[in-house]
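Note that one protein chain is taken out, while the other chains of the complex remain in position.
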Amino acid sequence: MRDQELKHIGKPYNRKDGQEKVTGQAVYVHDMELPGMLHAKCVHSPHAHAKIVSIDTSEAEKVPGVKAIVTGKDAPYRVGLYMVDKNLIATDKVRYQGEIVAAVAAVDETTAERAVSLIKVDYEPLPIIHNVDEALEGNILVHEDLHTYEHMAGVFFPQKGTNIASWNRTLKGDVKKGFEEADFVLEDEFSVPAVAHVPMETHVTIAKADPYSDKVEIWSSGQSPFAIRQLLAKSLGINKSDVHVTVPYIGGGFGGKAGIHLEPFVTILSRAAKGRPVKLKATREEEFNLLPTRAGMRTRVKTGVKKDGSITAMEIYHDWDSGAYADYGVNVGKTAVYSGAGPYHVPNIELHSRTIYTNKVFSTAYRGFGHLETHWGIERHMERIATELGMDPFDFRMKNALKPGDTTISGELVYKTTGSPTACLEAVAKEIGWTGRKTEAERAEELKTGKIRGKGLALLQKAPAMPSYTSTAAIMQMNEDGHVKVMIGAIDMGQGANTVMAQIAAEELKIPMDDVEVVWNVDTDKHPYDWNTVASKYTFMGGNAVRKAAKNMIQQMKEVAAQVLRCHPDELEHDNGVIYHVHHTHRQIPFKKLAMGYMYENGNGIGGPVIAHGIYMASGLTNPDPETGQGRPGLVWTFGAHGVDLEVDVETGEVHVLKIASAFDIGKVINKKLVDGQVLGGVIQGLGSALIEGYKFSPDAKLLNPSFTDNKIPTAKDIPDQIVPIYIEDPETAQVDGPYGARGIGEHPMISVPSAIGNALYDALEIDFYRLPLNPESVALAIANASKKQ
Amino acid sequence: MLSKFDYQRPKSLQEALTFLGEYPETKLLAGGTDLMVVLRRNMQIVDHVLDIKEIPETKRFEYKPGEGLFIGASVTVNQISESEPVKERYMALKQAADSLASYQLRNRATLVGNICNASPGADLASPLLVFDAVVHIATPQGNKEVPIQSFFTGVKRTVLNPGEIVIGVQLADSETEDHSVFLKQARIKGHDLGIAGITLRMTPSHKVSVAMSAVAPTPIRLVDLEKQISEKSLDDTLPEWLESEIKNHIKPISDIRSSADYRLHISGVLAKKGMKKLLEMGGK
């Protein structure tokens, strides 16, 4: 479809939720109160690994206003999305400091807090697994019964008698031969710490368990109401249809609210409180220390290259420190099997991705889903290879980046319409004025000012990570006034899904944007199914479903109109809220006369309420081969690149980013205002991972920074001078099966921001950084050490 | 919050002292920006809270030539930042005020609260140290004055006894030709606690004084270093010399916010940068 024919696609409409959010009218679960509602508070483990010897709740029970107290023995249930490894409440032993050991529901928060302070728990400390190396030794087990845990078989590979929740592999080509062909081999090790999602609204759930049946009502700040329904039912052994989940506005998710979290646990509390609704609102400390994080990760990578710069082979170990649980984490690890070597053509590769248990707060999905972590290692490594070869890192990347006809590391054939990493790289290199690395003389001259500038580039890629059979649906109903209400199962948590879906519906129905409303307050009893609001997949999948629903709605109206207008439906067109004959355009009927069925002058009625639906099922995906990782996991790839221009204060170690240019082969921009929002926000979140954020643990594996005092995120004063988003909208490389050619972009802006900054720091300082974050301390001390060595 | 406290808002100092005489463990409330965190985290269980903001003496904020600047205990950090005499004569104090926490916290936080909390990293302490501030304390036995250098006794500890109230601090007079600079290194550019903070002051007679925060159990005035500086000429070599020399005068620790190595390093850097600025401002 040519652009000039599009009325709504490509227009920067304001978000539909704007007004409610700037007036304080938008209601979040944080704000919700139900009649008779109780408030919950939790007892947390002070130990990282310990046996629970006894729990004494007798004093707490005496506090007036306490309605229920639960401990592990009251909740003999496990829960998990991909690996069912998590007790609702710690039972028998605790696996991380911060884990819930008991909880109280009381008439108000203060009463609950008071009761919690009176619960006495005796622990017998156990030896602690601090990191992946200790975990891999396997002398101490975080989960003794790992081999008995239910999981998606053939996709995840828990290793019995170890701390490896899943060991996923890629094997492509002949790695031995590949290394033999290499003129040069480089080995590196990189790491990233665990970081927090930091949604401004902490996790919150209200659960109401009907005492006379299995029915459960949930109001949650979750990203994934249908996953909550499914997993809660499975965990408690009840019917999915007995679980009713509502998600109103949510205050940010970033993956941390995907899957399932507090919901089944709060349901247990409501049951114990004889069915009164119970609200559990995580404190900020619980958000850091009880609820999951992005996993820490270590990459060990070895690459063979020829003198001309072509990669011959890679061997990679990505080891994920998933903390105490890996129910979602194993799938983060799995993504490395098909994406863990970056957007490069690697003919021969052996890749291991191991999701590993330790005694720390556990990990889950986080915007980018493992890609920021893997790309930190890979894109820094590629930079170093270019350096060692004496090649311009831009040329090195251009040479090896995926091109049509190449295959990915999991054997997926790259088509022209898969998108173009090189177009993105060229765009950002141009935008930051990349002309190659700084010379020694330039560096020496700048050093006199105490500040050195550096430029860096990095590529990125990501495809949705989800089960191969992931589906979604949209329902569309027309009201008497011709307005259309669209219902989808995805959650608009600010990314703008509802506005974009309204644009797509308006486009297809050819009606004004004001005549379309995507219905908020997703309700699993009313809204159609969507798997999870994750993976940058909804514009693509939901967009296709909404398009189909709209086409179906038009078809329904045409069929009725054809009877009235005495013609074949194929002879009818639609525009401006009317169905009209393609030639005799005066023969027409307004939508609103068809909305509830058409009524003839004599009173006869035909047709009926116009209600349409559309579905989208992920097409042609397969599970990776258990041994080789080969298959087709990528529904839609989005490629991108960042170019960074920064200035580093060589004394304080402060990095000031002057400019980040970020290009994405997005195919088609449906709403630039909203896409810009994803890019600006994502880049700054990536900047946080690059320069600021990271968990710190004590020698006994306690989280040392469970508050904003010491776990900082970027503020308005920490942003670069400029971010330049660039969108590749080349019809040649656009996504042919995406809505209007569009691809997802929600997570991508965050990926490779640290890599590009690390590469720019190398350009500035000729110092290689291997660990995040690149905070003033680590940069300044590295500079000081480097000058000592000279 | 587990504390169950009652709330007092006396309108006179006498009324406050009388209440404190009866309940010496009462927590004093001015800006509340530290106390509210203590209460929320149940770090202390508090029975009585006494709000001092209605006590007239604590609202006093005035500069008198010859006497100096008095900052009452209810004066907020933003009031200090926006004050003309402070901008003209106590620049380091303004810079320290602007570096403390966030704008909206500075609308509540008080300078006196900052020093009474006695964090080793108290941002506003080092300017007070170089301006020879005196802490005015009301006690049941009458008022007393304690030089700021003797006020801090350890991490989160001061000379204050239960039942006493800090009314305010008096800074020595300062000429408009009196130059001072405050520098702080934090982890982020937005609001953050200091990894290290320094104030350098040069009087019109070229006497240099230096104080630091977050490099010792209390904010400290580096008296020995000042003596060494007084024996040196104020020339271009001074900043570089100070960068390395200052490291002999402090013993920072490693903690969650920084390693001792970086604290030492950055203390030198801040001292050098600060001294350069002083020399630029004050002439040589």
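All chains are identified by letter, namely A and B, in their written order; residue positions are counted from 1 within each chain.
One rule holds for everything that comes next: a contact is a pair of C-beta atoms (placed from the backbone, for glycine too) under 8 Å apart; a residue touches a chain by one contact, two chains touch by 3 or more.
Throughout what follows, contacts and distances are computed from a predicted model.
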Omitted chain, identified by the protein name its UniProt record gives, among "Nitrogenase iron-iron protein delta chain", "Carbon-monoxide dehydrogenase small subunit", "Transmembrane protein" or "Amidase":
"Carbon-monoxide dehydrogenase small subunit"
Kindly name the visible chains that come into contact with the excluded chain.
A, B
Full-complex touch with the removed chain, picking from A:117, A:159, A:417 or A:715, is A:715
Check the options A:252, A:569 or A:590 and report the residue that touches the missing chain.
A:252
Tell me which of A:111, A:400 or A:752 is the one touching the absent chain.
A:111
Write down which of A:8, A:44, A:67 or A:527 is the residue touching the left-out chain.
A:67
Please output the residues of chain A touching the missing chain, sorted low to high.
14-15, 17-28, 30-31, 36, 61-62, 64-67, 107-108, 110-111, 197-202, 249-254, 273-274, 276, 283-284, 493-496, 673-674, 676-677, 680-685, 707-709, 713-717, 719, 723
Contact residues on chain B toward the hidden chain run 1, 3-7, 9, 29, 31-33, 36-37, 39-41, 49, 51, 53, 78, 101-105, 107-108, 190-191
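Assume only the chains that are shown with their structure count from here on.
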Please report how many Å separate the Cα centroid of chain A from that of chain B, as a whole number.
44
Please name which positions on chain B make contact with chain A in the complex.
1-2, 42, 185, 187-193, 195, 256-259, 261-262, 265-266, 269, 272-273
Complex contact set, residues of chain A against chain B
110, 113-114, 117, 651-654, 692, 696, 704-705, 709-710, 712, 714-718, 775-777, 780-781, 784
